[in-house]
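Of the protein chains in this complex, all but one are displayed in their positions.
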Amino acid sequence: MVGSPRPGKVMSTNASQLERLTFFSDAVFAIAITLLIIEVHVPHLETRDDQAYWLALHALQPSFMGFVLSFLVIGALWVAHHRVFGMLDDYSPSIMWPNMLLLMVVAFMPFATALMSSNALARVPELFYASTLLVAGLLQRLLFARALQAPFVKPGISPEDVAATRWRSLGLPTAAAMSLVAAWFVPGWNNFLLLGIPLLVRAYAGLGRRRALRLQAVPAAS
Amino acid sequence: MVGSPRPGKVMSTNASQLERLTFFSDAVFAIAITLLIIEVHVPHLETRDDQAYWLALHALQPSFMGFVLSFLVIGALWVAHHRVFGMLDDYSPSIMWPNMLLLMVVAFMPFATALMSSNALARVPELFYASTLLVAGLLQRLLFARALQAPFVKPGISPEDVAATRWRSLGLPTAAAMSLVAAWFVPGWNNFLLLGIPLLVRAYAGLGRRRALRLQAVPAAS
Amino acid sequence: MVGSPRPGKVMSTNASQLERLTFFSDAVFAIAITLLIIEVHVPHLETRDDQAYWLALHALQPSFMGFVLSFLVIGALWVAHHRVFGMLDDYSPSIMWPNMLLLMVVAFMPFATALMSSNALARVPELFYASTLLVAGLLQRLLFARALQAPFVKPGISPEDVAATRWRSLGLPTAAAMSLVAAWFVPGWNNFLLLGIPLLVRAYAGLGRRRALRLQAVPAAS
Partner (left out) sequence: MVGSPRPGKVMSTNASQLERLTFFSDAVFAIAITLLIIEVHVPHLETRDDQAYWLALHALQPSFMGFVLSFLVIGALWVAHHRVFGMLDDYSPSIMWPNMLLLMVVAFMPFATALMSSNALARVPELFYASTLLVAGLLQRLLFARALQAPFVKPGISPEDVAATRWRSLGLPTAAAMSLVAAWFVPGWNNFLLLGIPLLVRAYAGLGRRRALRLQAVPAAS
């Protein structure tokens, strides 16, 4: 979507192909995130007084919460994808299929969400949802590790920024793994663990950054 | 989607990331606006004479009106987004999540529309629809206020244009708030208040522009 | 989606905004054309032998034909949009809402198609479908007439090419009007008239081109 990514350099064929890969990914993220709503079914009532409507909306609460939760999860996956691909000006063909598999799990999210929402607090749907997030997190981790390699990262981005960005991506799989375990014992409530993702992500980023700076400081030791 | 946004300047990384954010937003707007139609259900008739078809189409009238109304509302939200982001050549990371939340409400519109359309003139669905618009309007207002800050606006855009654009965004929340109150008393008919949005928007834009010019004229007074 | 549209000229803000308008339109076209398939419902059979499947697929024939017809119609609308917007390097704000209304009718097509397909050869659904096409054709005609104005067309495009392109857009509304009349008498079969669109379009383009050349040749006469 850009002209020259930096002064004095015209966009190479690879950069143009990277744009299109980014674009296709964006479109899948956008469609999956918007399709979440079609799994929230409009209630059809027998009696049509105000009371009945409030009850019907109240009964939809798990669906609303599932919609919001999955919207935030897919939104966060997109924000991370946006951050990482914004640091690249080239790509290895080896990221093509990890990216496609990540998109497959993202496209699968509306199903996992609807299964969970229409069976609130049931153990198996919660395990299924948490597992889906875990797979998404692991694929994202694999994708970012492959993408953020030396020859593909834009010049001018510091090694510690790259390290921090790589480490951040441990946040989602960690939280998803914890949520998966908790789903067995407190199905439904386990999702509150996902609220910790922003904290986890920040902690991991700090760890990765400090580690990269330490490695730079003592090059002889590495 | 552009080359250099102005003469003699190549696109920075930030501008390129802004393009992708814009693109993702466009895609969500486009999907939500097109998904509205899948909530208009094709009638299945027992008798298949012309009379029965006309009656069936007549019974769908609230769905058609809901489709048109929400198409225009989402269309107007997109046009405003298009106008505001066209004035930027950089962005603060602080707009990322207000934008995502606005997109969440836009993605939610097909549900709110279907709830209202399949229960024509009922109070609770109308309150629900008007509330959804109000939340969309307030988030849009917040987003535009954060986006249209000094360092991010393209040079060459006058302060009074920026002020007018910021004030415009008061139109939707004002109309939605009035529609919400009216939904209690005249459910269904309250939506006609939304027809006033173009007028409200123009009035607010004029107010904002005049205020900005007054502030420029008497800088000592401010 | 482009760099500089012609040598020695950087992309203006308007051109960049035109790109985004084009992009949003493309997305709506793409979503509407792809949503057509979700109105073709998978049959659920009681007996599962080969015979039953062939019969079930045979019963779906109107749905398949509706899918193909509407795919070609929306495809042709997109191809025309692609041709016209490719001739522009700027736009008047007055095309914003005609474009939005055209997109509204395009987004409505899956409903009109499903209504027609699930009631094969019935008069009212055929009238409804032909009317939808007629409205789409008239809006497209209005949009292209406004878009292809002197200051917005790329330099280097001849007046007779512009005239031919404007006249082409009479093809769809002409065919749709004929199909609407024929739907009353031979519902279902009227759609075969739409096969004449390519011929009509070519004839109109020739007429427009010749007329433009004649006007140029005898400037004193006009």
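As written, the chains take the letters A, B and C, and residue 1 is the first residue of each chain.
In this section, a residue touches a chain if its C-beta (ideal position, glycine included) is under 8 Å from a C-beta of that chain, and two chains touch if they have at least 3 such contacts.
Small disclaimer: the values here were computed from a predicted structure and weren't measured.
Novice: Which residue among A:Ala15, A:Leu142, A:Val186 or A:Leu215 touches the omitted chain?
Specialist: Of these options, the touching residue for the absent chain is A:Ala15.
Novice: Given that one chain is not shown, which residue among A:Pro125, A:Gly188 or A:Gly208 touches it?
Specialist: Considering the complete complex, A:Pro125 is the one touching the chain left out.
Novice: For chain C, which positions touch the chain that isn't shown here?
Specialist: Interface with the chain not displayed, on the chain C side: 1-7, 22-23, 26-27, 29-31, 33-38, 40, 42-45, 48, 50, 53-54, 57, 67-68, 71-72, 75, 78-79, 82, 85-86, 154.
Novice: Contacts of chain A with the missing chain: which residues?
Specialist: Missing-chain contacts on chain A: residues 1-4, 10-11, 13, 15-17, 19-21, 23-24, 27-28, 31-32, 35, 38-39, 96, 100, 103-104, 107-108, 110-111, 114-115, 118-119, 122-125, 128.
In this text, only the chains that are shown with their structure count from here on.
Novice: Taking mean CA positions as centres, which chain lies farthest from chain A?
Specialist: Result for the farthest chain: C.
Novice: Roughly how many whole angstrom separate the Cα centroids of chain A and chain B?
Specialist: 26
Novice: Round to the nearest whole Å and give the separation of the Cα centres of chain A and chain C.
Specialist: For chain A versus chain C, the centre distance works out to 37 Å.
Novice: Please set out, as single numbers or ranges, the residues of chain A touching at least two other chains.
Specialist: As it turns out, chain A has residues touching two or more other chains at 1, 3.
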